[in-house]
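Presented below is the structure to which this report refers.
Presenting chain A:
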Amino acid sequence: MEQVPLAHLLILSSALFFLGIYGFFTRRNMITMLMSVELILNSVNINFIAFNKYLFPNQLEGIFFTLFIIAVAAAEVSLAIAIIINLFRKFNTVDVEEVDTMKF
Partner candidate 1 sequence: MNILSLLILIPLLTVVGILLVKSDQLIRKITLAGSALQVIFASWLTAQYVSLRHAGATAQMLFESSRVWFRPLGINYHIGVDGISLVMILLTAVVVLAGVLVSWKIEKQVKEFFFMLLLLSVGAYGFFISLNLFSMFFFLELAVIPKYLLIGIWGTGKKENNAMKLALMLMTGSALVFLGIVGLYFASGWFGGEHTWDIMKLSHMHLPMNVQVILYFLTFIGFGVFTGMFPFHTWAPDGHSSAPTAASMFLAGISMKLGGYGLLRVATYLMPDAAREYSWIFIILATIAIFYGALATLMQKDLKYMNAYSSVSHVGFVVLGVAMITKVAFAGAVLQMVSHGIMTALFFAAIGMIYDRAHTRMSNELGGVLKQMPFIGTVFIIAGLTSLGLPGFSGFVSEMTVFVGSWVHTGIFYRVATILAAASIVITAVYILRATGFAIWGTITRKEYALLKDASWNERWAAVILIVGIVLIGLAPFLFMHLINADVQEIFNHLHAG
Partner candidate 2 sequence: MTLDNIVLLIPLLPLLSFLLLGLAGKHISVRFSGVIGSVILGASLVLALITAYDYFFAIGKQGGEFIPYLTAQLNWLPFNSDLSINLGLVLDPISVMMLLVVTFVSTMVHVYSLGYMKGEERYTTYYAYLGLFTFTMLGLVLSTNIFQMYIFWELVGVSSYLLIGFYFSRPSAVAAAKKAFIVTRFADLGFLIGILMLGYGAHSYDFFTLIDRLSHPGSSYLVAMTGASFLGMSTLTWALILVFIGGAGKSAMFPFHIWLPDAMEGPTPISALIHAATMVVAGVYLVARLFPIFAVGAPDALTVVGYVGAFTALFAATIACTQTDIKKVLAYSTISQIGFMLFALGVAGWGPGKTEGFTAGMFHLFTHASFKALLFLGAGSIIHAVHSNEMKDMGGLRKSMPITHITFLLAALAISGIPPFAGFFSKEAIFSAAEQSNPIIYWVGLIAGTLTAFYIFRLYFMIFWHKTPDAHAHNHEKGEWAMMIPMMLLAVGAVFGGFIPFGDFISATGKPLELPIELSHIILPVGLGVLSIVAAAILYRKESDVPQRIVNALGGFYRAAYRKFYIDEIYLFITKKIVFKLMGRPSAWFDRNVVDGTVQKTGSLTIALSHAIKRVQSGKLQAYTMYFFGGVLLLVVLLLYKFA
């Protein structure tokens, strides 16, 4: 079976990475911003797995790293959502533009 070249995977992951960044910069809903971060993390995951599979097939480091990333990301997101909910109680919004009482 012919394999997909590494470059394609890297292009995919890079695209995901920049999509995530773009999303993070443009979406005003905090939850959506979190989802964008997830996109970035997933691009990282793809990178790890692709490198592992293509360049260093005789070990599992990349895959393990991916697992850890997924786990930590879950924790991170749950914490973030808790904090956002807390914020919502005070601000009545999750629009990131509105949250700028502290500045300068």
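Assume a contact is a pair of C-beta atoms (placed from the backbone, for glycine too) under 8 Å apart; a residue touches a chain by one contact, two chains touch by 3 or more; residues count from 1.
On how the list was made: all candidates are chains of the complex that A comes from, given by their letters.
What you see is a predicted model; the values in this text were computed from it and never measured.
**Student:** Considering only the touch criterion given at the top, point me to the candidate in 1 or 2 that touches chain A in this complex.
**Tutor:** The single touching candidate among 1 or 2 is 2.
**Student:** Could you please specify the touching residues of chain A with respect to candidate 2 in the complex?
**Tutor:** So the residues of chain A in touch with candidate 2 come to 21, 24-26, 28, 33, 96-97, 99-104.
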